[in-house]
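What follows is a single structure, written as structure tokens, with notes after it.
A single protein chain has been omitted from the complex, and every remaining protein chain is retained in its original position.
Our next item is subunit A:
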Amino acid sequence: MPAVTEPLALYIHWPFCLAKCPYCDFNSHVRDRVDEARFGAALRRELAHEAARVGRRPLASIFFGGGTPSLMSPDTAAALIEDARRLFDPAPDMEVTLEANPTSVETSRLAAFRDAGVNRASLGVQSLDEAALRFLGRRHDVGQAIAALEAARAIFPRLSFDLIYARPGQAEAAWRAELRQALALAADHLSLYQLTIEPGTQFATLHGRGDFALPEGDDAARLYFATAEEAARFGLRSYEVSNYAKPGAESRHNLAYWRYGDYLGIGAGAHQRVLLEGRMIATRRHRAPEEWAARVERGGHAAVEEEALAPADRAREALLMGLRLAEGIDPARIEARSGVPFAEAVDPAMLAALLDEDYLAWTEAGRLRATEEGILRLDALLPVLLR
């Protein structure tokens, strides 16, 4: 096993939102009042607890996700960033991302977040179409979204935003137009998600009883290719299934997940994976915010599940994440991160068939990657390829 030189990525979860969006299955909760001091303190305590466990290491990125972390006070964010800088060895160009919703309240505080140490914003714009925003149950309109983007662009060196497409009845031409408008707003990074019906959401109920239908199969595939085409015209390259960036502007934090790097996850419902003494320890925390805080207050952390993953599981995880990336996987790294030689992690006959079908390809550098056609079918490809 290689020594613990793997830099860390730190995820911090803020589990509150102003309202629950009908498509969303994230661990987010709506509260009339949030005891900011209490949750801030608990986050800091859990961070300290995990830092003591994993030891001092290089820290490459911090990501405030949610929920809606832009509802958190910038002071809380500042304290957490400061703690992290003290507990770890921050990389000189450490990436610190904040997810923000484009409501005016949040936009007004963006500068304070920059002062706290945030250097990258990820805005949940979701659409540049008023009707679509209403359908998605968003609390902002197109005007506010654009204002937020402009403000964020002026404040942060790096900017990304999210759009949800393949919405009911969305025609390819309309999506291309909306996307072009978005690309013109000059972000260096975009997350473009096809709308997914997640079990247990309000949309699952509506969709289940036939209130609306989504583009599927060939239509969804066409929209997907159109998306990559439009992004490419503006110099944004598809580097992951749903993520597009100018070269060098990729989200370093999210790349850590896809490259199966070590990451800490702090906060309600957060997940964590760290290689400790050759064992990949997977941790999951209590999802209910108040219970999570109570547990942290009692014992320093709120892990509800913790296990050392078996080598075969690690190989599967490393591959299922890595093949989402355009750069693909490095067989040597798969072995280093899982302890399973690459050749044993995949079914050789299926690997050959998938290469033959041009769903997979070897790069000159000896990496295995899914082609555009392969990525499009990744969920079907993985169970066939992996052992």
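The criterion applied here is as follows: contacts are C-beta pairs under 8 Å (C-beta built on N, C-alpha and C of every residue); 3 or more make two chains touch, one makes a residue touch a chain; residues count from 1.
The rule we apply is simple: contacts and distances are computed from a predicted model.
Taken from the listed names "Elongation factor 4", "2-oxoisovalerate dehydrogenase subunit beta", "cysteine desulfurase" or "Lactate utilization protein", the protein name that UniProt assigns to the chain not shown is "Elongation factor 4". Interface note for the absent chain: among A:Phe64, A:Tyr224, A:Tyr244 or A:Phe342, the touching residue is A:Tyr224.
Of the candidate positions A:Ala91, A:Ala177 or A:Met321, contact with the unshown chain belongs to A:Met321.
Among A:Arg114, A:Arg273, A:His301 or A:Arg337, the one in contact with the hidden chain is A:Arg273. Taking the whole complex into account, subunit A touches the unshown chain at residues 9, 11, 27, 193-194, 196, 216-218, 220-221, 224, 241-242, 254, 256-257, 263, 265, 269-273, 282, 284, 313, 316-317, 320-321, 324, 349-350, 353-354, 357, 359, 375-384, 386.
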